[in-house]
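Here it is: the structure, laid out below.
Entry: chain A
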Amino acid sequence: MTFDFPILTLLILLPLCGSLLTLACRRSDLAARRVALFFALAELAVCAWICLASLPAAPAGAPAGFFLFEDAAWIERFGIRYTLGMDGVSLIMVFLTAFISAIAAVVSWKGITERIPLYFALLLALEAGIQGVFLSLDLFLFYLFWEAMLIPMFFLIGIWGHGRRIYSAVKFFLYTFFGSLLMLVAIISLYLMHGAQSGSYTFALGQLIHTSVPYGIGLWLYAAFLFAFAIKFPLFPLHTWLPDAHTDAPTAGSVILASLLLKTGAYALIRFGYPLFPEAARAFTPLLYVSAVIGISYGAWVAFAQEDMKRLVAYSSVSHMGFVALGIAAWSPVALSGALLQMVNHGVTTGALFALVGMLDERTHSRELATYGGVWGKAPVLAFFFLLFCMASAGVPGLNNFVGEFLVLVGTFRVSPAAAAGAFLGIVLTLVYTVRLVQEILFGKEKKPLALADLTLREGGILAVLAVVDVYLGVHPGPLLELMKTPIALLTGGK
Partner candidate 1 sequence: MEAILFYLLAAVTLIGTLCAITARQAVRAIVYLVTSFFALALIFYLLGAPLVAAFEVIIYAGAIMVLFLFVIMMLELAHPEKLAKPRLSEWWPALILMLVVIGSVAVLAAARQPAPPAAFHGITVREFSVTLFKRYGVAVEVISMQLLFALVGALYLGRRR
Partner candidate 2 sequence: MTVPLYHVLILAATLFSLGLACVVAWRANVIMMLIGIEIMLNAVMLTFVGGSAQWGIADGQLFALMLMALTSAEVSLALAMVVYLHRRKRSVNTDDFDSMNG
Partner candidate 3 sequence: MTLADLFSIMPIVITAGAALLVLLTGPLLQAGSSCAIAVAASLAAGLWAASASPANAPVLPGLAFTPLAHFLIPIFCLAAALTLLLSHGYNQRRAIKGEEYPATVLFALFAMCVLPCAGNLLILFLALESIAFAFYILVSIDLNRAESGEAGLKYLLMGAVAAAFIAFGFSLIFAGSGTLALSAALAAPGNRAIVSAGWGLVVIGLAFKLSLVPAHLWTPDVYQGAPAPVAAFLSTISKVAAAAALLMLLAFAPPLSEMRAPLYLLSLFSMVIGNLAALLQKNIKRMLAYSSIAHMGYLTLALLTGSKEGYAAVLLYGAIYTAMNLAAFGAIAALSAAEERQLIADYSGVGFSAPFRGGVLALSMLALAGVPPTAGFIGKFFIFYAAIRGGQTALAVVGMVSAAASAYFYLKVVVHLYMHRPVASSPQNAHPAETAALCCASAAIVVIGVYPAPLMRLVDVVLR
């Protein structure tokens, strides 16, 4: 197999084709599910292949660190190119996307009962959009995917959600849309600035990073980028779309939202924000620290007050993503490794928690903590997984979240002890709400009789896979750390 084969394009097109094919399965819901699952798994297989294949170090024309690279003219007038590239960081995120999407497809196997083809089509379209974000190296292309992935998510929340689904869907869309439009202004400004300086008008990341941006303007441009990313992240105080969107989305929607969509913000900050505006980023670091630290504790604190399981997990996302932001703000090799690791970990763990909440919800049609109690006795397998993922979420060592948080904290402390010190409080507060969740759901007596069957084989399979990943990453994050080593070294200039 030669590497002229556009495998990155395949990564984007595969779900997209799957989406169209699924949509074509008007007659049979089962066929739609199967087609969707097939394509999700095929995507996963491609990712696995990339991991396993020993790829040559750098294809021609690729920036340093990228082992897969595709480049084609697209809109010549603006020097917009269809540039995709994959380095270790993208590979991790792409793999996560494929993995979580497959999980999401299985999660919604039974829970979605109407308009099934459309649902799965949107799910796959969303996957395509997210893969695009993680792969594009052209700012225009990136922006295109960045915005495009909003649409399927909007529909997923709005059509199959519950509660105030429309409000949440619109809020989600507007929040992110607003942020990204300002980013567009910044992108264009940067493009023009670079064009004026070098004479070559291009959106290619590799060239734009060489733009010399005047400090004052750089601040503004970076602020626009940061604003867009911070909303996706979400950083305090731009997070309020998240609890609503998570709570009202269908289970798979929440899973993808938490596991993947939030990651795009962090990823983009690492891939675009910092490299493009190193000086401005440094200037904004204190702000990012403050926001991250407040987010960690605040998210955890507010999560404690929640009565709705999903909302609780949603706020926990705010808290966990605070750690990611902290790691990025520190921008030291260790902290950044931790942040990336935490992105994956949060994706897996929180995704699993949302899936679990969805399973409970499917059984009892209630997400109120007050409804539950004594689930351990009723559904021990479910309870086992619930506990496992809760503990992972609380950062118990041996499970995955710990490694990420630990690296972030240790790495950050090295750079900025004050910022890290604030974040340490989060360790305690995280446990407080997690334990409350476990307590209310698993322990105690049944508050009212619940018809609570234990997990089915499908559900157990999903959770088992996620649990294996959780434990594996917890005890052996080495491969991931190894993958991200080169890109991080290049990004931070570390060794």
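Going forward, a contact is a pair of C-beta atoms (placed from the backbone, for glycine too) under 8 Å apart; a residue touches a chain by one contact, two chains touch by 3 or more; residues count from 1.
Candidates were picked such that all candidates are chains of the complex that A comes from, given by their letters.
What you are looking at is a predicted structure, and each value in this text was computed from that prediction instead of being measured.
Undergrad: Contact as defined above, complex as supplied: which of the candidates 1, 2 or 3 touches chain A?
TA: Chain A touches candidate 3; the others do not touch it here.
Undergrad: Considering the complex alone, what residue numbers of chain A touch candidate 3?
TA: Listed in rising order, the residues of chain A that touch candidate 3 are 74-78, 115, 140, 143-145, 147-148, 150-151, 154-155, 158-159, 165-166, 169-170, 173-174, 177-178, 181-182, 184-185, 188-189, 191-192.
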